[in-house]
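A protein chain is absent from this complex, but the other protein chains hold their places.
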Amino acid sequence: MGSAILSVRNVTKRFGGLVAVNRMSMDVRSNEMLGLIGPNGAGKTTLFNCITGVYKPDEGRVFFEGREITGLPPHVVVKRGIARTWQKVRPFKKMTVLDAVTVGALLKIPSVESAKERAREVLEFVGFPKEKFARLGSEITLIEHKLVDLARALATGPKLLLLDEVAAGLRPHEMDTLAKVLLRIRDELGVTMVIVEHVMRFVMNLSERIIVMHEGVKIAEGTPKEVASDPRVIEAYLGTKPV
Amino acid sequence: MIDPAYVTQILINGVLMGLLYSLVALGLALIFGVMDIINFAHGDFVMLGAYLTFLIATYFLIDPTVTIALTVPLFFLLGIAVYKAIIKPVLGAEPLIQIAVTVGLLMFLRNLALAIFHAEPRGVPYTVFSTPITIGPITIPLSRAAAGAVSLAVLYIVHLLLTRTRWGIAVRATADDREAAALMGINVERVYYTTFGLGTALTALAAALIMTFSRADPYLGLLYGLLSWVIVAMGGLGGVVGVLASGLILGIIESFGMSLISAGARELFLYVTFLVVLWVRPRGLFGRR
Partner (left out) sequence: MVKPVALLGGKSALYSIIAIAIALALIPLVLGYNMYYVYLAAQVVLVTIMVLAWNIIGGYAGQLDLASSGYMALGGAVSGLLLAFYNVTPWLGMPLGALTAAGLAFLMGYPTFRFGVKEVWYALSTAALVVILQRVFWLIYGSTEIYMPIHRWSWYHLRFSRYEPLYYMLVVILLVTLWLNIRIKNSKLGYYLTAIGEDELAAEALGIDTRRYKLYALLIYASILGFVGGIYVNLTSIVSFRMFDPWLGIVVAVMGIIGGLGSIAGVFMAAVILRTLEEYLRSMFGATIPGIHLLIYGLLLIVVGVLKPEGFAGFLKYFRRRLARGGSGG
């Protein structure tokens, strides 16, 4: 286990009267695959948005590699090395798959031709079928969208990747394929990952360490086994006290 | 020295116009707030309503305000028809496409009016509101006073509709979160077409009031369309109160600008206010979100 690459300290985000994230703190260790789980509306996506600069947190601070990134605009956060994927895919519908990933690659590679080359490599790495590189964003399936979204983020050359419900809507065999890709991204490219899921199954097999959020606060942290048997977690998911 | 009576006169003129502006913008604020659809043709419904008022009032030789018994229900149905035919297919489309479709509607309506009536303005032959009220040094045209009073009353009625009725609760729930509203059993589709119908019907009402002191011409559309958007921009999604406050501010700014600088530069004061609001507070002066 490495040192903390990302530190979230007492982050709070309110929307009107609703406290979506409440004094949340967590550390992400270098080269780990951290699972961030919790029922719908637990504040996971809001926390992601606070880290990546989509929202500015009302309170608290965020540090990446020891430097503060609180409230920086999204494009600056990406340049520092944090990329993300989206819960609801946000495809570039009128661009080809290859061009969409090229946009990501252009962050570090100024030449379009070289960026395209890099985009091809990344798409192949995540296992996107080669014959569909020239398809438009409006012409591909959900799993393909998820792979493009992943490849797009990966092409920016991140050190930390935040995955928001990357497995949602996928069939079991598609989840297995995706899990293998994620493991390769960490092991071969050395990218640290935070995986948000509200379905536990996918993360339980993938992550060594899991943080559970509920109603904006962290209620548990530990190995999948510890978390799964934690009464507060069971209560949060089932909404009733365990017998 | 500034004459206090003169200033009061300008202020009253501004407040009365501001009330009417609020009424025109209310329909747009509802449509944008509830459906998140960008309707650029709103002002051209006012223009269309003005011509319809002119036709009916001239044909039957009645006061323009009486025509609302016919034009308001007609415009409610027209709004629903427009919604079903061209708005519904682009719900959730990218803003540019929504704008394109409603700009198409705007161009169609405006040039239809131009083709039928040509460019010269048409006024109604007769209105009961032609005499002015004089209080000391201050003169208020009865038509403008009536327009202001009716606008205020209608704004209040719509406010009650939104806050006190089942329909209003459904509309507000849909505005807050469409999917959640649908899950709660609200018929979102019905909320949409009734909102669009009501928003359009309000333009016919406003048009009748405008016709008591002004004339119908094809250029009304751009003026009232942009004006409504300016009010929505300032009012944010602050509900009826936000619309009213923004309308009044604009009416007063316009009145002072026209009196003190130049009457011909009317739009200048409206749009410069708009740009300033946009630069300072891009989410409106009275916005909630």
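So that you can tell them apart, the chains are marked A and B in the order they are listed, and the count of residues begins at 1 in each.
Just so we're on the same page, a contact is a pair of C-beta atoms (placed from the backbone, for glycine too) under 8 Å apart; a residue touches a chain by one contact, two chains touch by 3 or more.
Just so we're clear, the structure is a prediction, and the values are computed from it rather than from any experiment.
When the whole complex is taken into account, which chains on show are touched by the absent chain?
Hidden chain contacts in the full assembly come out as A, B.
Using the touch definition up top, pick the residue from B:Ala25, B:Val101 or B:Val124 that touches the left-out chain.
The single option touching the absent chain is B:Val101.
I'm checking contacts with the chain that's been left out. Which of B:Gly136, B:Gly185 or B:Gly264 qualifies?
The single option touching the absent chain is B:Gly264.
Of A:Arg90, A:Arg171, A:Arg201 or A:Lys225, which residue touches the hidden chain?
Here the residue in touch with the unshown chain is A:Arg90.
Residue by residue, what part of chain A touches the chain that was omitted?
Missing-chain contacts on chain A: residues 52, 54, 73-75, 78-79, 83-84, 86, 90-95, 99-100, 102-104, 106-107, 110, 112, 115, 134, 137, 152-153, 156.
Touching residues of chain B against the unshown chain: what are they?
Residues of chain B in contact with the hidden chain: 38, 86, 89-90, 93-101, 103-112, 114-115, 118-119, 222, 226, 229-230, 233, 261-262, 264-265, 267-268, 271-272, 274-275, 278-279, 282.
Convention: only the chains that are shown with their structure count from here on.
For chain A versus chain B, what separation do you get between their C-alpha means, in angstrom?
45
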